[in-house]
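Shown below is the structure under consideration.
What you see is the complex with one protein chain gone and the rest in place.
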Amino acid sequence: MNVRLAKALAAVLVAGLLVGGCAPATAPSSGGGDDKTTGTLRVWLFDEPNRAPKQRVIDEAVAEFTAAHREVTVDVQYLAVQTRSERFRGAFNDPASAPDVVEFGNTDLPEYVAAGGLADLGADVDGWAEGKDLGPDLRASATTDGKLYGVPWYLGVRALYYRTDVFAELGLTPPTSQEQLVAAARKIRAAKPDLFGLAVGGKYTFAALPFVWDAGGDIAATSGDRYTAAINSPQSRAGIKAYTDLIKPDNCPPQQCADLTGGKTVELFASGKAGMAILGNFNRTAVEAGAAKGKYAVVPLPGTTPGSIAPAFAGGNNLGIMKNTQRRTLAADFLKLLASKKYQQQMYDAMGNLPTLTSARTELAGKEPFLRPFLDTIAAGTRFVPLHPGWGKIDAQAVIPTMLEKIVTGQATVEQATDEAATAITAALAQ
Amino acid sequence: MTTGSWWRRAADLTATVVALVTVFPIYWMLLSALKPAGEMQSLSQRPWTLAPTLDHFRRVLGAEDFGRYLVNSLLVALAVVALSGLVAFLAAVALTRFRFRFRSTILVMFLVAQMVPIEALTIPLFFLIRDVGAVVPEVGLNTLGSLVLVHLAFSLPFAVWMLRGFVAAIPEELEEAAMLDGASRRTVLWRILFPLVAPGLAATSVFSFITAWNDFLFARTFIISATDNQTLPMALLVFFKPDENDWGGIMAASVLMTVPVLIFFILVQKRLVSGLGGAVKD
């Protein structure tokens, strides 16, 4: 019994020591630095609607990598885009269980850098032959304070997908202005009540933003290095009104569309339930896998001025390495493999991802008519969300979707909802 | 008598209807798990299927490492049941068989502990487990051990509270007689009390089991990148792609997740009822 008592006491003592640790510890600053050449390399990539083709390419890359590194296994996990932010936070807070190589959206970069989560890749990319092929603009998009924290992996811009069969049947031509777009959407819905005219959703931020930008508005404005919300400016409000007016029974009833996400929009268009949708080049495979296959075409999303193109969001994903990785060299090798021309091209074939390596992009542009509208959109000028760590919070708190949903469901007027969003945006960008 | 039997028949009918309604979601879950994919997508669902298939189960168990998660969940839940049963038994004995100074205070603490919203504790526990993991890697983040630890803590207060009644129901005279015969305190505890309390312990264990088995919050927060250490509820969320709900797969996974608890419940059903109703026995 005494032995047992002693053991129990020891347990309490250990517990006491742990309690003594007091204040909520911050992440251990040590860790990392190690450079093991064996073991498991953990990779986080994004899950996609219709992931299978992406997974096939990745599996091939993993096979190639493990053939060259026999004592390494690669564990690839696909994160749902919606829950990525808490997963990444968990990884930053506990470096020991963080992955090594990660895919992340270019909008998340400032936040991840501020959280101290990403490693500087400057030296790796400089010493990488294919890295020279990365345009200076793209390098700059992943650079903060002179350090490169990500390798742009692909570009994504959105344009207008439309159903050629429906357009032909109703005698419509591809819209070249916002007015025509809205008219076409309503006409489709009126003629075919089981279709949405233009599928638009309250949770689809990147479909709404072009309307805001086209109207001359923006999420936030800068003066010096300070940001103030601009989402409640008259111009922004005009754009938001134009977008939310589309979520009406005559095009996309709030009942079905208020909580529509980008991914769900892809699904709707792919399964033939929408006449038009604002989708990215990277959604091509998902659409090809559905009922809409062979019955669609793409044009740039028109602006209000006839013949203009609404500014698209310059989307894209980067590959990065977690700062505390214990397999720095392996991680860099795997990253370079995924970002190589060979796999960028395969990812284009598989998913429609636009390569970031200039040579790969030029080659494709020459032979792929599918890419034209997207390249035209890029040429017309793209826009971006505030390059600020606070954007992550705006995104995680769903500030813009909440604003859109409140308007769409009639819980608030455009004025009230935009003012509310502006307060949240200014607060997040002030930190 | 005729009015009496009329009432009885009405009551029987009501009970049967309520039973059917109550069990219907479970039936629907099982049925949908067995329906072929074509019928699942159909816009006119029928409450039966003529072509049951195990396809969904095969897919779930094969493709998504579901079997592995099932084993993980079982390991965690069984470890929690064993540990919390043991610890709770000792504490319950202390609290029913002895009178000491802070006894009621401790009892109240066990009660208060049940009221704590455990979701709110995810934040401090995350940091705690991370720091513990730096010393004892076996229970750090990303491990099944960390899940055992937190679920042990959350299931214990209730286990102690419920077990108290089962210990108290055993006549003290038995122990006293054994001690008079020269049995040691330890013998009394493990050879006499423990076997007598065991059935009650089984009933109590259901709740510890559920605590561990149902959790997805801690699994989701603690198991950051170790895919091998995911548990069942997380796997269920994997099927839950917001954009293409694979209902057949989700339902098959749900069935696999429900069955072990159901078996456990049915096994201890009688004990559970007598334990819960014990309060008014005089």
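Per-chain residue numbering starts at 1, and chain names A and B are given in the order in which the chains are listed.
Methods note: a contact is a pair of C-beta atoms (placed from the backbone, for glycine too) under 8 Å apart; a residue touches a chain by one contact, two chains touch by 3 or more.
In the analysis below, contacts and distances are computed from a predicted model.
Of "Sugar transporter", "1-acyl-sn-glycerol-3-phosphate acyltransferase", "Ring-1,2-phenylacetyl-CoA epoxidase subunit PaaB" or "Response regulator transcription factor", only "Sugar transporter" is the UniProt protein name of the chain excluded from the display. Screening B:93, B:141, B:197 or B:226 for touch with the missing chain picks out B:93. The hidden chain makes contact, of the residues A:99, A:117 or A:263, with A:117. Within chain A, the residues in touch with the undisplayed chain are 1, 4-5, 8-9, 11-12, 15, 18-19, 23-24, 26-27, 29, 85-86, 89, 92-93, 95, 111, 114-117, 202, 254-256, 258-259, 389, 393, 396-398, 401-402, 405-406, 409, 411, 431. Although one chain is not displayed, its contacts with chain B can still be listed: residues 7-8, 11-16, 18-20, 22-23, 25-26, 28-29, 32, 40-41, 43-45, 47, 86-88, 90-91, 93-100, 104, 106-108, 111-125, 127-128, 149-150, 152-158, 160-162, 164-166, 168-169, 171-172, 175-176, 179-180, 185, 207, 210-211, 213-214, 216-217, 221, 233, 236, 240, 242, 245, 247, 250-251, 254-255, 257-258, 261-262, 264-266, 269, 272-282.
We take it that only the chains that are shown with their structure count from here on.
Computed centre separation for the pair chain A/chain B is 39 angstrom, with centres defined by C-alpha atoms. Across the interface of their complex, chain B is touched by residues 1, 18, 21, 24-25, 28, 42, 44, 47, 49-50, 75, 77, 80, 82, 86-87, 90-91, 93-94, 96-99, 261, 263-264, 266-267 of chain A.
Note for the complex: chain B touches chain A at residues 124, 126-128, 130-135, 140-142, 186, 220-221, 224-227, 241-244.
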